[in-house]
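A protein chain is absent from this complex, but the other protein chains hold their places.
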Amino acid sequence: MNKAFPILGILTALLLSYALYQALDVAPTEQTMGDVQRIFYYHVPSAWTAFILFTVNFVASLVYLFRRNPASDIVALVSAEVGVVFCTIVLVTGPIWARPVWGIWWTWDMRLTSTLVLWLIYISYLVLRRFSSSGETPILAATLAIFGALCVPFVYFSIWFFRTQHPQPVIGGGGSIDPRMLHVLLINWLAFSCFALLICWSRYRLEELQREVEQAHALESLTQSPRSSR
Amino acid sequence: MNGYLIAAYAATWIIHIAYLASLMRRYSRLKHDIEELKRAQT
Partner (left out) sequence: MPAPTGIMPATLRKDLRLEWRSKDAINSMLFFSLLVVVVFSFSFDPNAEESRRIAGGLIWVAFLFAAVVALNQTWAREIRNQVLDAYRVSPAPANSLFLAKAIGNFIFVSVLEALMTPLFVIFYQLRPLGPTWQLLIVAALGTWALVVNGTFFAAMSLRTRSREIMLPLLLFPISIPALLAMVQATANVLTGGGARVWIALLLSYDLVFTTACLLLFETVLNAE
């Protein structure tokens, strides 16, 4: 790996600790929810990062279908995998926030439900990648990624219609956010985006290496078989 | 500090570290593979 990687690593670590300090100490305490509101500084940036990664996955899959280059296939795989990790965090921290504020762990609220469905779609994408035989995986996965992305607006609209018929507690919709809180939120988002970039980078290198090793294995079995039969 | 807050932040990092650990495991397995390949070639 080249020099940029450790530099980015140190920068990200610094940024994350600064963002943590901001979230726990500098950000003003919310009046009604108290300290619990600070979960937002991890929850919301993770959600944004996950959505960005899923968008990257969609774009990379489209590029792969047109150009058939392995690099965009790896980008699609990596962004989906890391996106699922961030999406899992959203789904775990959401209920931890909901419990003290709403008094229940889970509610079939619009955003929770649609995030869960999104998570399910990308899990099925990763499962497909695991279960298909190596040669066809990229094409099949790219196709599924496009279907998944097409599905996203439908998920949102259907759950929105569904929820407007059954009113439920909604996250403090509308209302202006304190500029200091917004500031902390954005810093945390920046920190987590850098962190995501860092993970994606290492995952990308790992996948490249893995493919090289697989190729070497295939080559070896080709060259070895005549020698052993001799 | 609030227990829920600590739980949420801890959960976030546990998930991240678990994923990173799985990457490390895959990497060490690959390294092992590469060494075996090298030995096979010589």
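As written, the chains take the letters A and B, and residue 1 is the first residue of each chain.
We take it that a contact is a pair of C-beta atoms (placed from the backbone, for glycine too) under 8 Å apart; a residue touches a chain by one contact, two chains touch by 3 or more.
On a predicted model such as this, the values are computed, not experimentally measured, just so you know.
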item: Displayed partners of the chain not shown (whole complex); value: A
item: Contact with the hidden chain (one of A:Leu20, A:Cys151 or A:Leu190); value: A:Cys151
item: Listed residues A:Leu24, A:Leu65, A:Met181 or A:Leu197, member touching the removed chain; value: A:Leu65
item: Residue, one of A:Val63, A:Val117, A:Leu197 or A:Ala216, that touches the chain absent here; value: A:Val117
item: Residues belonging to subunit A that touch the chain removed from view; value: 65, 117, 120-121, 123-124, 127-128, 131-133, 135-136, 139-140, 143-144, 146-148, 150-151, 154-155, 157-159, 161-162, 165
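Keep this in mind: only the chains that are shown with their structure count from here on.
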item: Subunit B-facing residues of subunit A, complex; value: 20, 24, 34-36, 38-39, 42-43, 46, 82, 85, 88-89, 92-93, 96-97, 99-100, 195, 199, 202-203, 206, 209-210, 213, 216-217, 220, 224
item: Residues of subunit B touching subunit A in the complex; value: 1-2, 4-5, 7-9, 11-12, 15-16, 19-20, 23, 26-27, 30, 33-34, 37, 40-41
